[in-house]
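For chain A:
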Amino acid sequence: MKVLIKAALAAGLALSAAPSFAQDAVRIGALYPFSGGLALLGDESFRGLELAIEERNAAGGLNGRKIEMVRGDAVDPNQAVGEARRLTSVDKVSVIFGTYSSSLSLAATQVAELAGVPYFELGAISDPITERGFKNVYRTNPTARIFANRMVDAVAEAVAPALGTDAKSLKVAIIHEDSLYGQTVAGYQQARAKEVGLNLVETLPYSAKSVDLTPVILRLKSAGADVVLQTSYQNDTVLFFRQMKEQGFKPKAVMGAGGGYSLRDTMQAVGPENMEGALNVDFTQYRTNPKAAPGIEEFVKKYEAKYGTAPRSGHSLANYMGAKVLLDAMAAAKDLTAPAIREAVMAVDVTEGTTATGWGAKFNEAGQNERATPFLMQWQGGELVTVFPADAAVAEIKTGIGAE
Partner candidate 1 sequence: MLKVSNVTAGYGRTVILQDVSIEVGRGEVVTIIGANGAGKTTLLRAISGLVKPSAGRITFDGTDIAGMAPADIVGRGLIQVPEARQLFPVMSVRDNVLMGAYHPAARAGADRRFAEVLDLFPRIGERLDQLAGSLSGGEQQMVAIARGLMANPKLLMLDEPSLGLAPIIVQQMFGIVDRICEMGTTVLLVEQKAFHALKIAHRAYVIENGRIAIENTGAGLLADPHIKTAYLGI
Partner candidate 2 sequence: MDVLVQLILNGIMLGSMYAIISVGLTLIFGIVRVVNFAHGEFLMVGMYAVYLLSLHLGLHPYVSAVPMVLMLFAVGALVQRFIIQPLLGADEHIQIFATVGLSTALINLALLVFGADLYSVQAPGVRQPLSIGGYTVLHAQVVMLASALVLVAGLHLFMQRTPLGRAIRATAQNRNAAQLMGVRVDRIYVIAFGLGAACVGLASALISPLFPVTPTIGTYFVLTAFVVVVLGGMRSMYGAFLGAMIIGIVDSLSGYYIAPDLKEVVYFAIFILILIFKPTGLFGFGRGTE
């Protein structure tokens, strides 16, 4: 309840756009979907940013200046445009952090770019966000292409060895929900599978609102798919796992691209015994070897202290890590103008395995962090544990789906 009141107050303050704020504070925008269907993970993402900023303020702020956060709530692209306009004009923020959802990010970054305000994307994965030649958009998290490549590569690098066969002998199928997320990831998966010469037997899109996935499963069964790569939200993940079992379809491996695969709710709805062995490529999750991701345990503690629950997904962690890197860059910049920030961001050089997500940070000309890679995880005994790459792993990869 306290959180709610605080949030309401923050929103109120944001609306009244107070010039009474201390002159020396640095104002930054936080643009996420706080209401509507994306609210759950939008809010989860925001918590990572909030923790990073609190940490920074506790340590004296940005070169002695306090950081003030102004929230923007966007449910659809039109609102994202509106909120981005508000943040850049009324609230005159120095930078904007966001956004969790790719379509919101695409819309909001167009505004920020024209307004000349740096936009720090911490969670949206759509590649074009950093492929439009914008000068002021930076992203710390891995993109859909990186996700897709990691998934396809994992078939050869992790799954096939565990099965003791050659990757080329495996029949691979791609299934995905047909909104932006699924369509994008699956597109790159197809390209990558072709590139590395995997035997791709089916690519099946479906609506995330589907109430019956048996046609998909029967097609996979008919095609004799050994490995299924799924890009899905929560409902369709649950449906897929339940119906896969019911239809007696037992592939050698199933791998998700985050989304519904990363959520504890999904595992509970499906049942831990049925989710056993499901692979998942996603942002760094909490059962990761702290040696590869220093600071991860402290983050969880801080999170629990502030919000009273365990983190609901890795989104908060990714946002936390990205915010920290970029706040450091802001601190290093000679002032907070866009060119100075660009210079500072381009100078960032963080080696892999030194942040709470285990990612490094080095930005290319387009603003994309080239040292961010998702890890391969697996549901084992009701826990999502990191299994690949080896130095981040806390468990061995297992084969098969469902407990015997």
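A quick word on the picks: all candidates are chains of the complex that A comes from, given by their letters.
Just so we're on the same page, contacts are C-beta pairs under 8 Å (C-beta built on N, C-alpha and C of every residue); 3 or more make two chains touch, one makes a residue touch a chain; residues count from 1.
Computed from a predicted structure; not experimentally measured.
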{"item": "Of the listed candidates 1 or 2, the one touching chain A in this complex", "value": "2"}
{"item": "Candidate 2-facing residues of chain A, complex", "value": "37-40, 178, 204-207, 209-216, 218-219, 221-222, 234-235, 238-239, 242, 245-248, 265, 268-269"}
